[in-house]
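Rest of the complex left out; these chains stay put.
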Amino acid sequence: MVIVMNDRATDKDVELVTGNLTRMGLGVHVSRGAERVIIGVIGDVRKVSPEIVESYPGVERAVRILEPYKLASRKVRSTPTVVDCCGVQVGGREVVLIAGPCSVENLSMTLETARAARSGGAAMLRGGAFKPRSSPYSFQGLGLEGLEILAQARGETDLPVVTEVMAPEQVEIVAAHADMLQIGARNMQNFNLLQEVGRQRKPVMLKRGMMASVDEWLQAAEYVLAYGNMQVVLCERGIRTFETQTRFTLDLSAVPVVKKLTHLPVIVDPCHGTGKRDLVAPMAMAAVAAGADGIIIEAHPDPETALSDGPQSLRLEQISGLSASLSHIAAAIGRCMHPALPQGSLSRPQACPKPAQMVAPTQDSGVRGC
Amino acid sequence: MVIVMNDRATDKDVELVTGNLTRMGLGVHVSRGAERVIIGVIGDVRKVSPEIVESYPGVERAVRILEPYKLASRKVRSTPTVVDCCGVQVGGREVVLIAGPCSVENLSMTLETARAARSGGAAMLRGGAFKPRSSPYSFQGLGLEGLEILAQARGETDLPVVTEVMAPEQVEIVAAHADMLQIGARNMQNFNLLQEVGRQRKPVMLKRGMMASVDEWLQAAEYVLAYGNMQVVLCERGIRTFETQTRFTLDLSAVPVVKKLTHLPVIVDPCHGTGKRDLVAPMAMAAVAAGADGIIIEAHPDPETALSDGPQSLRLEQISGLSASLSHIAAAIGRCMHPALPQGSLSRPQACPKPAQMVAPTQDSGVRGC
């Protein structure tokens, strides 16, 4: 942190600042220029907020130089983290497509969607059992029954399952059934929940809050990392702006920004980000072109009757077309899709020859259900 | 809901829409105009989203006429709700000031602040025991110890206590110690938490999410009401915009907007809303002028060393000046502050002669600790 005193600051003001910082165990370096005194602060300043320091008498400005997160930072770990979810690797050279219904409505539609996802080229299955809904009168999800249906769909299709967990007390049961735990946008700063998913060992997909800055998003990831779980996948899903043509504004520039700041993988959700089926394919392609490690979409056998998010869900027959389009974009930037041969085969050949510099995926040998 | 078909819609398209709605138990009224077919929908359309209907073939636009909330609506209850918290009434003719530290740091600073709040004219004490913090490395609050300190401060000053609850499993313990439960901005759409505070009987203060529209805010209130707790106080605390001179943009127009839509009381938090001590007094006065039922502020014996939110906390000696300023504004609009005589007296005379049309405060006789 660098602190700039104003031009009326007295020696006493300077001493108040340096004294307080020293008492907090930080080092200070005072530089007296022609017009102003500048104080450099040395040590772990993460616990000192610039706003606090700026409220001291005589302080003009306090600027944090280091990011407010540590384990999530590229400065701490320069090689990209590859999150392994039952053999599907997110953050490596391959781009993954995750597909499935917004809500698990019943066994039959879930199985039908899972099969279409599998044959359409998806690497993982998504589906909501616990559903956060703006209105208390909307369908709230099947809960435990939904988790069991998802497990059954995985059994049949061999697709690892990602599903949302909404409250700390649900973490254990969700982790027992699913392969990756999703934190929804509205819970991005539900810190008790972040701590709880940080304490267990399944990979976590952390959606960006619709009003969260990139800094806050990475600090939310830091919660999970700090509690011991290093397997975090970030997911951009649109931020709230004044524009009403789309449900949210998909912030694709967040993809290269985040790639530069952190070693964690980042995927994109073009369905929630736009709210309109027609925009899913162009924005998914754009996301891969921008460097996203994966795409997560909603699909439904009959979107018109879906209990949630119908307007932004793809029809099942659209999955394979999207998958093919993404393959072309991936190839254009020197990546490929995983799995490479989705034509009904349950085997997933590794089409991308792994380059030498690829990081070895973290072993997650104890994962149940894959 | 009114559904406008597009100019290429076929009879089959119209039938698909009316058939689906009828199966959901709704009535339809089809009107064939010169150019377009318009379908009026009758019944409780809260569970049907306009976006879903707009994704049907042939539909140009679907417009919800009723608000997506019911118990919170002025249409269901036209008289204002007065929330009674241990004799302090929020939402009546009197304007209340709630003051206290951002975080409960220890017994001594809490008592000192509570006494200053009391003598400065505050009607209630605020203070954080469980603290939501953006960074896992920031002070996270004293937890249970903090709750006990707050109860002790209430015992000495007779000020009812409001404090934040962050997770469903904390509701019971917080409700056992505090007189009003605060849902923080970042938890406004933590639906499991909303349900849990809806199930208990202490009053709830629901802060507006920094990214929440007024509609979403009232739907969040609807969760609490729908689970049985009608004692909800809304709190505007700033929304996120592009402006960086203030920490958030305090949306004071939300006060008259909300007053028109709902019968619930609404208060304003000018400390979080601006992030700067200098702006607290003018924005608090503006809030009362705009019709707010109360003001909640942060105060600290030594803001420079506060563990959180120091820059936006008032000094203790500023409370009474703010209180006096608010009294003048309240008088200018025909209201008054409660309590009327804060000069060290523990009795709180009712200075506002209650007009005949005032709603009788809901009895909350069983509240513990007052």
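For clarity, chains are labelled A and B in written order, and residue numbers in each chain start from 1.
Here is the rule we go by: contacts are C-beta pairs under 8 Å (C-beta built on N, C-alpha and C of every residue); 3 or more make two chains touch, one makes a residue touch a chain.
Just so it is clear, the structure is predicted and the values come from calculations on it, not from any experiment.
For this homomeric complex the structure file specifies 4 copies in total, of which 2 are displayed in place.
Simple rule for what comes next: only the chains that are shown with their structure count from here on.
Overlaying subunit A onto subunit B using CA atoms gives a rotation of 180 degrees, to the nearest 5. Remark: subunit A and subunit B have CA centroids separated by 30 Å (rounded to whole angstrom). Across the interface of their complex, subunit B is touched by residues 16, 20, 46-47, 49, 51-52, 54-56, 68-70, 132-139, 166-170, 186-187, 189-193, 195, 209-211, 216, 219-220, 222-223, 226-227, 240, 247, 275, 277, 303-306, 310-312 of subunit A.
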